[in-house]
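Mind having a look at this structure? Questions to follow.
Yeah, one chain of the complex is gone here, protein chain that is, but the others are all in their spots.
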Amino acid sequence: MLINVAETVVADALRGMAAAHPALSVDVENRVVVRRDAPVAGKVALVSGGGSGHEPLHGGFVGPGMLSAACPGEVFTSPVPDQMVRAAAAVDSGSGVLFIVKNYTGDVLNFDMAAELAEDEGIQVAKVLVNDDVAVTDSLFTAGRRGTGATLFVEKLAGAAADAGMPLERVESIGRQVNAASRSFGVALTAVSTPAKGSPTFDLPEGELELGIGIHGEPGRERRAMMTSREIADFAVGAVLDDLKPRGPVIALVNGMGGTPLLELYGFNAEVQRVLEERGVSVARTLVGNYVTSLDMAGCSVTLCEVDEDLLALWDAPVATPALRWGR
Amino acid sequence: MLINVAETVVADALRGMAAAHPALSVDVENRVVVRRDAPVAGKVALVSGGGSGHEPLHGGFVGPGMLSAACPGEVFTSPVPDQMVRAAAAVDSGSGVLFIVKNYTGDVLNFDMAAELAEDEGIQVAKVLVNDDVAVTDSLFTAGRRGTGATLFVEKLAGAAADAGMPLERVESIGRQVNAASRSFGVALTAVSTPAKGSPTFDLPEGELELGIGIHGEPGRERRAMMTSREIADFAVGAVLDDLKPRGPVIALVNGMGGTPLLELYGFNAEVQRVLEERGVSVARTLVGNYVTSLDMAGCSVTLCEVDEDLLALWDAPVATPALRWGR
Amino acid sequence: MAEQEPGTGLDAAFFTRWLTACAAAVEREAAHLTDLDAAIGDADHGSNLQRGFRAVADALGKDEPATPGAVLTLAGRQLISTVGGASGPLYGTLLRRTGKALGDAPAVGRAELAEALGQGVAAVAQLGGAKAGDKTMLDALEPAVTGLGQSYADAARAAADAAEATTPLQARKGRASYLGERSIGHQDPGATSAALLIGVLAETAEAGR
Partner (left out) sequence: MAEQEPGTGLDAAFFTRWLTACAAAVEREAAHLTDLDAAIGDADHGSNLQRGFRAVADALGKDEPATPGAVLTLAGRQLISTVGGASGPLYGTLLRRTGKALGDAPAVGRAELAEALGQGVAAVAQLGGAKAGDKTMLDALEPAVTGLGQSYADAARAAADAAEATTPLQARKGRASYLGERSIGHQDPGATSAALLIGVLAETAEAGR
């Protein structure tokens, strides 16, 4: 691993991020990444965060048109409430703060505590929970669906809504709408190695893959003999569509888990598009790349977000962050 | 690997690229990626290309402000002259075409043949050779320095010059100037697996690394016991500075080889910046990410390009490609 | 059977000794806890608690809170502010609520501690929405409270047995629940760390006699 010691990985990365992105203000000690021009008067602020190791999520999505601030936790570990409260205080213009929370026990508990504390400080807080991963059965017998790729859609579309001057409850309801319209499914071709553990978190032999993985190096729902890109697309897109049952067009995120070359990811996208065409789903926009990652894990995930014209306009609205950037 | 079969990897990727980027026109059969609005009247066109497996290089750099067209070869294999001639014909507005060629025997020979053929067709062609890798001794006893990270700088800055309406010889001389002002050094923490071979191209045990690697999975100049991020930065930046001896400010590219997580890359950037500061080098801009990759190889490279105000203005000029995008 | 012990013998220094010993035990067991978490979670439980208990030991080394309640609430706050993940708020809440329940008594007895810990454990159940049998830290904490009504040793034994008994269970809370049936056959990391902390409590009490 390209690190000094496991203990300083997050702090080192934040120092490097600060040096690379002058438009961000990075508080390395307190682990808060804030857009330098925050608070923006009259604008609802968006704060997200989660364990590190998913870069560019979330810090790479801080900037005009998307997040106001991000709180990186330790690798694969939810940040602590102190970070979120500090971030909320730094970005609140008085128009309120939306917490975007991926559905993991740790993230939910810590953001809940932070919301209470921030409200004690007079900050108006709303929350959107992201839970898009169809590999997890959403039942009383699980912690509920994980938040994965849809986080990017919620952050982008709610961010555009905030940029358009919409009030907190409207931004919140758009966030919820986007989450409700999104589903994901992920596949791992290798296990992940965390700095703390130093070796793969589980044993995945060459020639096998895990179906239905999350973004924390946990094993998936099922192990199988290696499948082709075509077969994986059939399986993953099929799982997403069977659950989402979209009637309108979708935005597709064909996401790399970190260790899969872009060359392969583009090839996989060709198969994803094929399945969508076969299933009669029209694709309004496609994003291919490593956006919601799991350190060095090889693999990919597919997220589809069903959109109407309003959501599509929010997607096309300008964004200027380290990792997502378009429009003027 | 996330592929169907090795034989179709490049064609599959091109289909996926076409689906993801409507601003590009992708000729999958003939393997040419062209910006859709080409030829642009009165503008010098830039064509580059090389083996696939280095994505986003080169196809991801096609668009306003950078390349007019890219020619992807097989994985790690120079494209053939037919592709380059076809690309040149598609983008030439009559103002001439600049070939940007990384210094590998294959690339040089194929682009040379293409230049002859294109000139036979009445297209004015100039060439810039990129050879920035200080790990290779530039002597009669080698094929000369390899072209690696500086390719991004040459493509961006010459692209901005062409966008500014400069004539072919001026764009060419800026390209040469940028190459002359740039040096790179790369390190591998794992070997690379090509689709054709299906397994790592060389054997690199856990706990060791290769210093002075290129971007084609070849072993480096020297193998050592694993070093820390700090030590690697000392070594790599040191090697670059000892050769470049910059007196002015630099643009730094802290580049991932594909398999190294962005989290680690940002941490490495912090160390790179530290060395530069210790050595009294002022850093005008920094770019961190996977830009000139080697499939799934873990590792990184550092490229520094010494800039004056004119070159810096060309760097800051707008660019709108899949992988590099800023300005309006 | 309850052992002989000083009626209200547990003062602030005792709780500081306990939590400092917990920090040492967590250092020792961190890799094991992380390995357990790698199997059915995300391979961070050991380093999470390591970070948290280092902060606890640090804080208790600086401040010297005067009462058991103050020691526990300070420690709980440290865990919440430094651990993150699921275990940070849960263990943090456990210690804070237990501390709150002890009020500002300068020293407490085993029975009072058992009662207070019961309230802490109830708060954990409420916060995380888990119940015994869901394969979480609660599986070890609830029997620990009952055991503590008898003796420290009973508490330690009950927690250790309960932690082991999580192995055949299918997880219904936390990350391990994502695995469905594949969570069966692995011991829960949080139940294991809970048993560790209770075991250290018994050792601290034993050493203090």
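Structure notes:
The letters A, B and C name the chains in turn, as written, and every chain counts its residues from 1.
One rule holds for everything that comes next: a residue touches a chain if its C-beta (ideal position, glycine included) is under 8 Å from a C-beta of that chain, and two chains touch if they have at least 3 such contacts.
Here the structure is a predicted model, which means the values were calculated and not measured.
Considering the intact complex, the chain excluded from display touches B. For the options B:39, B:214 or B:322, the residue in contact with the chain missing from this view is B:214. Of the options B:24, B:136 or B:275, the residue whose C-beta touches the omitted chain is B:136. The omitted chain makes contact with just one of the residues B:16, B:79 or B:246: B:79.
Take chain B: the residues that touch the chain left off the picture are 6, 51, 73-82, 104-106, 109-110, 113, 135-137, 140-143, 146, 194, 196-197, 201-202, 214, 216-219, 221.
Going forward, only the chains that are shown with their structure count from here on.
One simple way to say how far apart two chains are is to compare their mean CA positions; for chain A and chain B this gives 29 Å.
Per-chain CA centroids place chain B at a distance of 54 Å from chain C.
Across the assembly, chain B contributes no residue in contact with two or more other chains.
Not a single residue position of chain C touches two or more of the other chains.
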